[in-house]
Structures are given as structure tokens and as C-alpha cells.
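The other protein chains are all here in position, but one chain of the complex has been omitted.
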Amino acid sequence: MVALAAFSVILAILGSSIALVLAGRWVAARADLPATAPERVPFSGGLPPEVHAWNRFHARYYVMALLFLTFDMEMVYMFPWAVVFRSEGTVAIGEIFVFISILALGILYAWRERSLGWS
Amino acid sequence: MSLQGALLIAAALFAVGLYGVLSQQSFVMIMMGFELMVNGSLMATVALWLWAAGGNPKGQVLAIVIMTAMAIEAAMGFALVTTIYRTRKADITEKLRRLKQ
Amino acid sequence: MIETPLAVDVAFWFFGVASVVTAWLVFRTDSMVRASFYLLASFVNVGVVLLLMRAEYLSLILILMMAGEMAIMAVFMVMFMMNPAGLNPMNMVHQHRASVAGGVATFVALGAVGVFARFPDRPARPTGVTFALGQELLGESMLVFESAGAALLATMIAAIALASSRGRYGQADDGSDAPAFDPDRPFGDAPPRPVASKHEEQAGKEGADDMHDMRNMDHERMA
Partner (left out) sequence: MTATAWWGAIAGVGLAIIVGAYLVAVADRAIASVVAGEPMRSSILAGPARSVALGLVQSRTTTERPDGAAWALAPALYLGLAAAALAVVPLSETLLAADIENGLVLFGAAQALAVIPVFLNGWSPNSILPLIGAFRFIAQALSYEMPNLLALLSVSVPASSLSIHDIVASQHGLWNVVRLPLGLPLFLFAAASLAFWGPMNLPDGADLAGGTQAETSGLHLVAWRAGRAAMLVAAAAMGAAAFLGGWLGPGLPGWAWMVVKTLVLLVLLVGSRHVAARVRAERYVVISWAVLIPLALLNVMIAAVVAL
């Protein structure tokens, strides 16, 4: 249960930071004057706001996001590999070279297809 | 904290995910339902690994394979949604009734 | 059986129930961004439960992976939803009763299996868990390790080939028409592409009637 005690420290730090900031905000908000209607207009560089910002938005890097989704998964396998690497020796080094080159092929393909830029 | 409790929570997660998959119209929301179902099975796997499999490391390998499946499912799902949207301008299942052509 | 302190039991049930509640909220909120982040909250709660079940590495890596994945989920939500913030409430649900019934039935069936089935009672020793995982991955389960790499590569290529609108040989959607964002201009902001193939004639017929409620989308071009 030693590890769980360490995690309880992390959880307490996370929780108390959030609680402190929210409490400070609540206290400060009691002295705030309510914002008037012109103050509440979102700033849009001088242009009149005509639509809600919450609209359909074409994020043009979505292909890169898909690449990230799969590439990120590789880390799941690589952290345990790093832990046992020295005890396993040359087998481990061969395996990781194969693994990394497989994934590097993916990046190479994405780069070749020019799908890393905005589309 | 017990095996039964963990499996019960996993079953609830799986059921909520199934409800989402069956009831939602939007493709991305359906994918969220799938993710929840996988989430439930991940929890059940780890619970069985801890209590019933004696901590056999193969249980952990199964868990990370489940996680990988989740990522592959998400990536392929998003790619398919994008393709369907581009070619059919459909974002919900009802618009695919002409899929048969 | 594994003896646990009371605090661990309390935390287990708290985070376990929280994971189910946040999972339920995913389908109850109007805002798509909130839905994505409720799903992330559900994953983080499951991560904490995994932590209590001594799968420390799995728990942390689940949180690490899901943070990125749910951010992408939110991006795609906003890309594909007409109404990503739920400002105009609308019903995006079908066969609701059947779905609820299916969900409840599944829960009862799986829950009954979980509670009443007899599982072997072989608790784990909670030390060196990450190390054991690594040894397994490089030893007996090496094929899993490498084939996961190959599967990920295949996914990368398939996802890029499917989703990318532009490849080495020009726009992938040449011959089809752009999404109809503006009801006055049924083919979107860009003029229809000159390449007219058989495919375009088919797609044009059925596409133009959709999404008449879309408003001015100019600001998306600013990104």
C-alpha cells in the first residue's frame, strides 16, 4: 500500500490546487460588478459578432490527429520495453529496432502523402 | 473492493456504452458508445487479472491489446466518418439510408 | 481474497460509481465538447480504479492515451456536428426505448455473471508489475508486441488513405463536390470543380438537400 499513499499525495495536491483556485474565484466574484451587455460581446477584432463561435469548425489538421492516435499507442509498448531492456539484452534491441522501423514507415508514408500539413 | 464489485461496475459501463451505440444517431456519438464498451471490458480484464488469474502478466498484455484495439477502432472510425462525410455529406446514420444505391 | 484498508474500499466505490455516472452523462448532455470530456472523465475514473487494483502502469498509460484521444474526439465532434454546443436543443436519438431496454438487459445479464459466477480465487502479488509486463512482452508474447506494431502501421496507412483529402496525385475528392455549407450556394464556397465524373453526378443529386440549417461558416477559414 506504499504506492497508494504516494498516489494519495498526488490526488490531494491536484484536488487542493483546484479547490483553492475555485475558492479564490468565488470570493473575488462576490465583489465583481455584473458585466453590462456591451462588455459581454465577445471580442472579434472589431468585426461585429454575427454568429456563435460554437459552430461547425473544420480543423484542418485532422489527418495528423489520426496519425497521432495510432502513433501514441506505440508508447504503451515502449515503456515496458525500456524497463526490461537491460535484463533482456540483445533480443530486446533487435525487437525495438524492428518496432521503431515499422512505425517510422508510418511517419514516412504520412509525410510522403503530405498529410501532415493543413488540408 | 472485490472481484464482484469490479465486474458489476464493468457491466454497468458496458451497458451504458451499448445503450449509446443503439440509441445515438451521430457517428461520433456511436463511437463514444463503443469506447465505453471497451472501457468496461478493460476494467473486467484487470479485475480478473488481479483476483482470478494470480497476476499472470498475460492478463496485462491482454489489457494493453484491448487499449490498442480501442485506438485502432477510434482511428479507423474517424477516418470512415470523414470519408462518408466527404462523399455523402452525412453525419448521422439516418442519412445513410441510400447506402445501398 | 485480498484484504484492503477501508479507505481503499471507499475510493474504489467512489471512483467506480463516478465512472458510470460520467459515462451516463456522455449521452445526457447537449454540448458535444462536454460529452467528449465526460467520456474522458469516465476513463480517468476507471484509471483510478485500475490503480487501486494494482495495475499501476496500465492505469497511468490509460489516462495518458485517453487524454490525447478525447481531445481528438472533441475536435471531430466539432467538425461533424451541426450543433456542437447544443445551443438549439435537438433530438439526436433513435429507437430510444429499445436501446434503454437493451442496456438494462445487458447490465442485468453481465452483472449476474459477475456476481454469481464462480471465479478461481487466485489473487496477484502486487510487486514488479511493470517489469513482469515487459518481460512477458519481450518473451512469450513477443508476437503480440510486433504484430501490434504492424497493426498500428496498417491503421496509420489506412486512416491516412481514407481521410486525407490530398495525396501525392492531387485532391482526393476530385470529381466529387464540396460539402454544401451555404444554402444559397449548394456547392459550398468553392466553385464546383471542373472535373465532372460519373461519381459527381450521382453525389450531386443526393447531397444538395442536406443541411439547410447551416449558417454562415466563414470563421472556420481563419484557423
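For clarity, chains are labelled A, B and C in written order, and residue numbers in each chain start from 1.
One rule holds in what follows: a residue touches a chain if its C-beta (ideal position, glycine included) is under 8 Å from a C-beta of that chain, and two chains touch if they have at least 3 such contacts.
As the structure is a prediction and not an experimental result, all values here were calculated from the model.
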Omitted chain - touching chains that are shown: A, C
State which residues belonging to subunit C touch the missing partner chain. 31, 33-34, 37, 40, 44, 56-57, 60-61, 63-64, 67-68, 70-72, 74-75, 85, 87, 129-130, 219, 222-223
Touching the absent chain: which residues on subunit A qualify? 2-3, 5-10, 12-22, 24-25, 28-29, 31-33, 35, 39-45, 49, 52-54, 57, 59, 61, 64-65, 67-68, 71-72, 75, 78-79, 82-87, 89-90, 92-93, 96-97, 100, 103-104, 107, 110-111, 116-118
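Here is the rule we use: only the chains that are shown with their structure count from here on.
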Quick check: more C-beta contact pairs at A-B or at B-C? B-C
Please compute the C-alpha centroid of subunit A, do the same for subunit B, then give the distance between them in whole Å. 21
Distance between subunit B and subunit C based on Cα centroids, please, to the nearest Å. 8
Among all residues of subunit A, those touching at least two other chains are 62, 65-66, 69-70, 72-73, 76-77
Residue list for subunit B, restricted to those that touch at least two other chains: 64, 67-68, 71-72, 74-75, 78-79, 82
So in the complex, the part of subunit B that touches subunit A is made up of which residues? 64, 67-68, 71-72, 74-75, 78-79, 82
Would you tell me which residues of subunit C are touching subunit B in their complex? 1-2, 4, 8-9, 12-13, 16-17, 19-20, 23-24, 26-27, 32, 35-36, 39, 42-43, 46, 49-50, 52-55, 57-58, 61-62, 65, 69, 72-73, 76-77, 80-82, 92-96, 98-100, 102-104, 106-107, 110-111, 113-115, 119-126, 129, 132-133, 135-137, 140-141, 144, 148, 151-152, 155-156, 158-160, 162-163, 165, 173, 176, 179-180, 202-203, 206-207, 210-211
Under the touch definition given earlier, write down the residues of subunit A that touch subunit C in their complex. 1, 3-4, 7, 50-60, 62-63, 65-77, 79-84, 87-88, 91-92, 95, 98-99, 102-103, 105-106, 109-110, 112-115, 119
